[in-house]
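All protein chains but one are shown at their positions in the complex.
Chains: A and B, in written order; residue numbering restarts at 1 for each.
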Amino acid sequence: MKKSTTNAAFYVPYGLWLALFVVAPVLLIIYQSFFDISGHFTLGNYATYFQSGTYILMTINSVVYAFIITAVTLLISYPTAYLLHYAKHKQLWLLLIILPTWINLLLKAYAFIGIFSQDGGVNGFLGMFGIAPKQFLFTDFSFILVASYIEIPFMILPIFNGIEELDQGYVNASRDLGAKGWQTFTRVILPLTMNGVKAGVQAVFIPSLSLFMLTRLIGGNRVITLGTAIEEHFLVTMNWGMGSTIGVVLIIAMFLIMFLTGERKRKGGRA
Amino acid sequence: MKKLMSMIVAILAVVAGLALWSANLKKTQGATGENTLNFANWGDYIDPALIKKFEKQTGYHVNQETFDSNEAMYTKIQQGGTSYDLTVPSEYMVEKMIKAKMLIPLDKSKLTGLKNFGSLYMNRSFDPGNKYSLPYFWGTLGIIYNDQYVKRSEVEHWEDLWNKKWRGDIMLIDSARDILGFSLVSMGKSMNTTNPTTLQLAKTKLDALSPNVKAVVADEIKMYMAEGEAPLAVDWSGEAADMMWDNSHLHYVVPTEGSNLWFDNFVIPKTAKHLKAVYAFLNFMNDPKNAAQNADYVGYSTPNDAALRRLPKKVQNDKQFYPDQDVIRRSEVYKDLAPKTVGLYNDLFLEFKMFRK
Partner (left out) sequence: MKKWKWSNLYLIFVFILLYVPIFYLVGYSFSAGDSMSNFHGFTWQHYLDLFADTRMIQIVVDTLLLALLSSLIATIIGTMGALAIHRTSRPVIKNTVLSMNNILMVSPDVIIGASFLIFFTALKIPLGFLSVLMSHIAFSIPIVVLMVLPKLKEMRQSMLDAARDLGSTTTQVLTHIIMPFITPGILSGFFMAFTYSLDDFAVTFFVTGNGFQTLAVEIYARARQGISLEINALSGVMFIFALLLVIGYYFIQQGAQTRKAKHKGGETL
């Protein structure tokens, strides 16, 4: 009995937050998605979304780019997190990985523009080997690279936490039983750190669906994601109805991804 | 737990320290409730030295808040909760705000220096008789070219942009009305077209431009052009002035068919509470000496003719930023279009951006 009252007490501020800043805005967005630009009730926004090829194409584009960005980020982050786990002063290194996120995104994007531009750092470096300047900006390559760069810390952190949770005993046991390094990794380490990976994927994939600044700054608007469209509907067209509709689609997508990567029912009792 | 508690205390102590520092800084900047002017302005769009001078002369304190799009500023004022005394929307937004009854009419009896303004810049369609607005800066839409790669004769007309020679060479400003607008002008149509079929044609024509387009960007375009990332760009004159300041190879042309004529204007939103300060500030800014200093700092074209005469001869005669009267006459000012049409412009523009070959 006592337990449930303290539990309720914990839920009060958090629940208040949920109600005021999550449920209320979401209801507001859903409500708005049923109004057209002149303020009349309509289902037209959803019809537009599903019928005009533009939004479907945009959705596919966003998913493809978000998928690639997540994959690249994961490929770089997993080994980093893994090696960090065994490094000396690992907490310090971890802090140092988060630190770059304290520098404003726009500034980092401008720095990348400088690095990738025609007479920027990369081309200067290539020039030393006699390679003619190449076009890096506004290519898929640079967009994916910069987007992954931004997301890396948000992927490393949960994976690192996952690996920290891993009981070194299992790894040692597996080695003692004669498993090769690779086998230990795929059979023991990877499955046991899967929760961290899932958390990382959630933290990177979903925001990547709605990237907007980088698509313009680095992608030169040759890459259009759902985020770009929302941005435009809220800030340029002032068609909040359509913007909200895309927002609703994104929220549904998030629930789907949470469901797919979410925790399955644990076998047996509490962990 | 003890550790957490001591950390909370430490953070609160730092917060208190910062709060004191912040309050102190505010005091040194002279802000108190009554004598302030809440000014919502575009970022870096006024000479800070002039603000200092104004504060010294009049004792008012200018509280500057910055915004980066007309629409975002509009949304904030419309929702309420702000207390702006003065802001600087572009012409179509002035029209929209007048329609939405969000502005207070100017009391001309309290304004001085109105005769300093050139007649070309007053009494425009978006605010007949300047009942609500005073022009702050003005400009055009045009083509910027880098003389290392492009000859002036190659970009006299909008049509020249479609030349196969410029494959992947052009940067466009990320603005639906401007980009569809020049496509419309190149077809001999109005930049204020509302006919969906005509707009569709203009968009199809833009698709043909797509292979020539390197990127569609916003403010960054200045940095890109100054660094020679692309030889051609379509952008506003004010932006062009900034780029040319950084790179002497760049030049600006308003194509002969005409272009868009834009104005940023002082207006007083309904939320204004310090009208005395507003009029003191407007009169201060209308003063030719101050307006000239500001134009020199910002680098945009001033509508204040008396101020223009104080600027160097080189600036006054610069046809790029102070074009001949007939060019101005041939250019169109944007009208505030119905939401549906604005939506259509933006949808078509979005489709154009997504179009690949």
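Here, a contact is a pair of C-beta atoms (placed from the backbone, for glycine too) under 8 Å apart; a residue touches a chain by one contact, two chains touch by 3 or more.
It should be emphasised that the depicted structure is a prediction, and the values quoted were computed from it without experimental measurement.
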- Task: Just name the one of B:107, B:246 or B:324 that touches the chain not displayed here.
- Result: B:246
- Item | Interface with the unshown chain - residue positions in chain B | 1, 3-4, 8, 11-12, 14-15, 18-19, 21-22, 25-26, 28-29, 31, 36, 38, 42-45, 48, 63-68, 72, 75-76, 79-83, 219-220, 222-223, 226-227, 242, 246
- The missing chain sits against chain A at residues 2-3, 6-7, 10-11, 13-15, 17-18, 20-26, 28-29, 76, 79-80, 83-84, 86-93, 95-108, 110-115, 117, 119-121, 149, 152-153, 157-158, 161-162, 165, 195-196, 199, 202-203, 206-207, 209-210, 212, 227, 230-231, 234-235, 240, 243-244, 247, 250-251, 254-255, 258, 262, 265, 270-271
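The working rule: only the chains that are shown with their structure count from here on.
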- Message: Applying the document's contact rule, which stretches of chain A touch chain B when the two form their complex?
- Response: 37-38, 54, 57-58, 61, 110, 113, 117-120, 135, 137-138, 216-217, 219-222, 224, 228-229, 232-233, 235-239, 242
- Message: For a test of understanding, state which residues of chain B touch chain A in their complex under the given definition.
- Response: 69, 71-72, 74-75, 168, 171, 174, 176, 214-218, 220, 223-224, 227-229, 339-340, 342-343, 346-347, 350-351, 353-354, 356
